[in-house]
Every structure is written in C-alpha cells, then in structure tokens.
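To start, the structure under review is shown below, and the notes come after it.
A single protein chain has been omitted from the complex, and every remaining protein chain is retained in its original position.
Residue numbering begins at 1 within each chain, and the chains themselves are lettered A and B in the order written.
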Amino acid sequence: MKRFLINFGLVVLAVVALAVWVRLPWFGALILAVLFALWMALTRSGRQAASVTKVGIGTLRDRLGSSLVIVIGIAGVVGVLVALLAMGEGLQATLNSGGRNDTAIVLRGGAVSESQSVLVRDDVDVIEQAAGVARDASGKPMASAELVVAANLRLRNSQDEAAAQLRGVDDGAWALRPDLKIVEGRKFRPGMRELVVGEAAHRQFAGLDVGKDIKLGTQVWKVVGMFQSDGAWNSELWADRQTVASAYRRGNSAESVLVKLTGPSAFAQFKAMLAADPRLKVEASTTRDYFAKQSEGLSKIIRVVGLTVGIIMAIGALFGALNCMFAAVASRAREIATLRAIGFRGTPVVVSVMLETMLLALVGGVLGALIVWLIFNGYHASTLSGFTQLMFQFKVGPDLIWTGLKWALAIGFVGGLFPAVRAARLPVTTALREL
Amino acid sequence: MKYFHLVWSALFRRKTRTILTLVSIIAAFLLFGLLDSVRVAFTAGNNVAGAGRLVVTSRMSMQQALPESLGARIANVPGVSSVAYANWFAGVYQDPKNQVFSFAVSPDYLDLYPEIVLPADQRAAWDRTRTGAIVGAALARRFGWKIGDKIPLQSTIWPSKSSGNNTWTFDITGIFHARDKKDAGNEQTLMFHWKYFDENNQFGSGEVHWYVVKVADPAHADSVASAIDALSANSDHETRTQTEQAFQASFIKQLINIGFVVAAIMGAVFFTLLLLTGNTMMQAVRERTSELAVLKTIGFSGRAVLAMVLSEGVLMLLFGGLIGLGLVAVIVPGMAAASGGMVPIHGVAGQTWALGIGLMVVIGLIVGLVPAWRAMRLNIVDALSGR
Partner (left out) sequence: MNAAVAEVKKDSGPLVEIRGLSKTYTRGKQKLEVLHHIDLDIARGDFFALMGPSGSGKTTLLNLIGGLDSPTDGSLSVDGKRIDRMGEGQLARWRAGNVGFVFQFYNLMPALSAQRNVELPLLLTRLSGKQRKRNAAIALQLVGLSDRASHKPSELSGGQQQRVAIARAIVSDPTLLVCDEPTGDLDRQSAEDVLTLLQRLNREHGKTVVMVTHDPKAAEYASHTLHLDKGTLVEQSHAA
C-alpha cells in the first residue's frame, strides 16, 4: 500500500512537472539549468550527485547498446514531431505571408474564398472608389480586381495532370504585393495571352519555362516571366484579368478586389463604407485576417496530426527509455549499493540516474532535430487548396527545435525518474548480495 | 507447439521489462494502424463498384462547366450504356464550418451507382418532389435530419432565384445507405435535382460540371474515353475523360504528397521499435544464457533453441502488435463518430491487418535474429561455467 502510494505520488509529480515544463519558455529552462548547476557546485549533496553522475557516465561506454537505444529512440520521436510541425509551420507561413494590415480583400458577402465569390463590373468600380483606398502618383486608386480559375497542367517529371491556380489580375496587382519580385523575363502585357509564373509553380509543373508556349485548354499562352514570392501566389500563374475572363468564359466579372489602404487605420472606415453602400453586398477583410483564416483549418489539422503522432511515438520511446534505464540500474545495482554503503545518500543517486537519462535524451533530441533539419528544412511539398495545387516549404526553425528538445528532455525526465527512484530504494544489503 | 509454454514463460520472465516493451510495440502499431487506415481510406475508394464508370470533366479544370447538350452526344458514342451528370453545389449548413458535400444530379444519376441504396418508395418520393433532396445516412445523423424535414442550405457559389440570396431550401425525401459498410464515406453526401438547380440559380443555365458515363464493357473503357474526348476536340469546351479510379486517385495524390512524409514517419517508428525491442531481446537472451545452456545440455538442438528465441521475438511483436491494431479497431469508429463522419476511416481494413501482421512477423524475426543466432552458437561448457 505504501509502495503504491509512493508510486502514485511519483506519477502525479511527473505529470505536474511535465505540465509546467510544456509551458516553460527557453529562458525559464535556462534559469532552471543554472540553478541546478549551482546546486551541484555548491552543496554537499550536489557535489555527491556530480561525482556519482561522473561514475555513471563513465560506465556509459560499457552500456553502449542500451544507451544508443535511448538516444536513437528519442531522436526518432523528436524527428517525427519536428518534421510534422515543420510541415504545418511551412504551410502556415506560405499562406500567411501574403497577409498585410494595409491591404484589404473584398469578396461577395458570405463567400469564404475567392472561388466562391463573384463581383460584377459595377461592384468593382464602387469598391475601388471607396474611401480609404490609397492612390498612386497619377491619382488612380491602387487596386486590382482579380479572378482565379483552375488550369490543368502536367506535373513535372510525371504523366499526371494537376490543377494550377491561374490568376487574372489588373495592372495594380504588382504594387499591392511588394514582396513579389520578377526574377526572370518581364510582366505580361494587357490583352495578350501572356503568363507570368510563380517560382514554385515553375518547379511543380512542366513546360512553364520563360519563353515557352503552353497550351491551357485549347488556347496557347506564352510564358513571358517568372516571379518569386513567399506567399501562396508563388504557386500561381498570373495573366491579364480580361484575357483570363474571356478565355474561361467569365464575361466581365471578377471574384475579388484587392486594394491598398492609405494605412492600417483606414481599414475600419473602408469596411464601414462598403457595408453601408446599398449597391453592394460584399465583405472586406484585411489580407492578414483573410489569409490567416484560409490557413486555419489546414494548419490545425496538421498540428493535431503532428501532436497525436508525436504523443503516441513519445509513449513508445518513453517506455523504451524506462526499459533501458531499469536495465542500466539493474546492471549497476551493485555499484549503486556500494556507493550507498560507503555513505552516499539517496538524492545524489536519484539525480545521477536522471541526469544520465536526460543527457542521453538531449543527445537524442539534438540528433533528431538535426537530421530533420538536414532532410526537411526547405523540403518542397504540395497540397490541394480548394481545387488547385499549393506549394510550400517545410520550415524547421529554432522554435520547433526547441519544442523537440523539450519533448526529448521530458521523455528523459520521466524515463529516468522511476528507475532512479528504484535505484535509490534498493536495499543496500540485497543489492550487494545479488550476483 | 509443445514448446509454446517455454517461449511464453521466457517472454514473461521479467514482467516489467516485457510489459514496457509491449507498450512500445503497442504504440508503434497503434500509429501504424491509424496511418495505414488513413492511407487505405484515401486510396481504396470504391474500386470494384466504380469499374466501368468514366468521369468526364472539362479539360481546362474540374471547375469549368460543360454544356448540358454534350450529354446526348456522349450517349451516342458506341460502347456507352448510360450517361448521368452533376454540378457542384458547395453547400454549408447553418455555419460556414459545416460544409455539406452536396451536388445537383440528373434524374438517372443514382442508377449508375448501385453501391448507393435508397428504398424504392423514397426514390419515388424524391422523383416526385422538385425541391427534394436525398442525404446519406451518416450526414443525416450528423445534423439530425429526418425524412420530411425542410432544410436550408447556403450555397457558397450559387445564389438562388427564389430566395434572392444564397439560401436554398430542400425537402428531405430520402436517406440512402452505402451497400458496403466500408464505403460509408459515400453516406456523407446530399444530392438534389439538377433541374431544380438549373432553374433556380441566378447564374447561367444549361451547364454541367461533370458527366458520369457507364461503359458497356469496362475492358474498352480507354477507347470509349478517347471517343468521348474526340467529340469536343478543338471546341471551347474540350473534355477530359478518365476512369473513376484514375479520377479519384489524381485527386488524392494532389491533396498532399503525403506518401513520403508518412513513409518517413513509419520508417522512423519502426526503426525505433526495432532498436528498442531488439535491445530488450538481447538483454533477455543474455540474461538467460545459462538457461539456454541447460536446454542444450538436456539435448535441445541448436536449431530448436534458435527457433525458440526467434519465436519469442515474433510472439512478443504479435502480442503487442495485435493489441495495438485492436486498439485502432476500437478507437477508429469512435473517432469517426466523434468527428461526425469527417474522419475518412471507418475501421481497420483487411489489408491493414495483413500488412500489420506481416510487419510483426518480419520485425519479430529481425529482432530475434541476433540473439537467436547467439543462442544457437552458445557453447554449453563456457555458458555453464559463466564465461
């Protein structure tokens, strides 16, 4: 009964410690580490712990197999977790990076994406003249009515076709996306069947090289330029809106209007004015909000999947680590008992076993994060966004690596705790007699 | 088989260790089961029932509409036995988050889908009702719809003439089921009359998003497909005709090039598992060196000892793995139910079990191999004297 209570207490302790740990920022961990180092350096039991740990780490080489198992097991968990989160992060970054506070997108009321929206010519005119819209040097409103259609293209190095997003834009489109740069060729000319392709689209689809002709449906378009952007447009093909509309039989309509605001603060006025206009049934949002909303669902799914997979794997690795550390404690039972017979107390023994596990776990975490960083940082992936392909890159940033390391240390903590306590509770006499 | 209790008792010689290892294995196969179920759900589709069906969409993109008049011409193509058509509706119910997989279909559309079961009286009622809609059982459960209900759906694309806005009202006249339980994904849809759609939507009319074509002989599907595409070649509405499988497969492939990611995860999982279990087996066998030596002393041959240690590994993997997959089988229906049928997996497919058991045996053999080899080569005299 007493034993059960102690074990139960340990489990509660582990859960509480983990809960705190999860929320701990990196400097919190740093403070903990410093405090711990001070304890080791300055107190009697701390110094004892240090020397016991040294002995334990010295024997690691003899237990290479099971030490490696902990390291690699935890590397696996951290690797998978970081890879999945990097996928979510990359996707979110791509979807969000086009978002700004000083540009607004206007869709028909109720529409949640461009392809669900329709705006007629009159709507476009009213929107572009609304208050709050910035004007360029010549006094023209900085706005672009746009239209997206899906265009089937053959994938590079494959016989399969996939849909690319073909965006018809007005002249103003370029100024509204300051991060977008033409990296090759030139912009399309209005009225011509000319395409400017995003870098990611160029990478994903066959036949989008600058200077080449490409057939979309029955019509031949000429690729005249390539642009680069961090946002979702990098996956798109751009052309003149009127030309796209006629090629895809969309009359004179647009789906959305993108406007540059005089400043972030002008948005409220702009939105209110559109809402108040009886001719319009539209909804405006800043592009920041709009893109964030677009990415919400997908990123959330990936996050949930990542965490679920990570947790299940972590459980697997945790029990593996427990196993290895129990074995390590068993194989060192005699040595630990000798230390205690000499007069070492329980705490240093507990601390040393846990330190050892956490050290192995840390090595595993670093290894896993490193491997994922090497393989996946910048890894190109694509998914289906609506009907068309969206290309994005995995992003393995310091945040994610820190998350991974936190997980590694948490697994090391729990994986070491129980074996450590067993080691400390081992009756000295039995342990000395054993084997 | 008579050695079974020997293997079994060896396995549970150290209960803590075995249980810890089993949990690792359970976790790995839990993961495997979940991921593979998703894979199966995405790739399986309704392969058999879909045989002999072609999907005709615009060559430009799936969203691009085709003229309704094309249907009659397709029906005249030799080898085509029947033609149906449908339009995207893109409905949401009450909240933009509640997307309803809904489309407008031609009157004979259901006849091409024998895997969808709608009672005859409900079918008749649907045919009679202009604004009638039939819904899949899972979808009906999700929103608590019953036959006779009048439900408003917002189309995210099409404004309705009668309401003046995007709200369309439907009368539910039937609830259909999937003939095969595994296709329960089909029960997530709502279908209504294309005629109602065409008459009541404010944009254009006479347009169709895709045709479904039943071919008389599936073996000739390819040539029929080319013949259909030839009908509209060089017109402004060129078509692209694919078998239903190819159509679904291309859709899924695009959803995410998930293959590599899933493969990498599973690779990492099983590599880790291999290592953990292998290490445990090594420990276990090392500890039992003298016991194995005694067995050999008594007269057990090296091969018998090898077999015993190998089967110990396989047994451990099977034990943990089957629990893991069993858990998946228990969890998945719950997950599917909790998500309102949005999670596309409905159980552990036969091929997942088969692949899983195959993996268990193979991994079991691999982790057992080194210790088993050592056990076989064990020198009795050395082992007994503790060297």
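In this section, contacts are C-beta pairs under 8 Å (C-beta built on N, C-alpha and C of every residue); 3 or more make two chains touch, one makes a residue touch a chain.
Owing to the predicted nature of the structure, the values given are computational and were not obtained by experimental measurement.
All shown chains touched by the missing chain in the whole complex, by label: B. From the set B:16, B:235 or B:301, the residue in touch with the chain omitted from the display is B:301, counting the whole complex. Among B:82, B:99, B:245 or B:290, only B:290 touches the chain left out of the display. Where chain B meets the omitted chain, the residues involved are 2-3, 5-6, 9-10, 12-13, 290-291, 293-303, 380-381, 384-385.
The rule is simple: only the chains that are shown with their structure count from here on.
Work out the mean CA point of chain A and of chain B, and you get 26 Å between them.
Every residue of chain B that touches chain A in the complex is listed here, in rising order: 16-17, 20-21, 23-28, 30-31, 34-35, 58-64, 90, 96, 154, 156-157, 165-166, 203, 234-236, 238, 240, 250-251, 253-257, 261, 264-265, 268-269, 271-273, 275-276, 279-280, 282-283.
Listing the residues of chain A that touch chain B in their complex gives 65-66, 68-69, 72-73, 76-77, 79-80, 83-84, 87, 110-113, 115-116, 118, 149-152, 160-163, 216-218, 248-249, 308-309, 312-313, 315-317, 319-320, 322-324, 326-327, 375, 381-384, 387-389.
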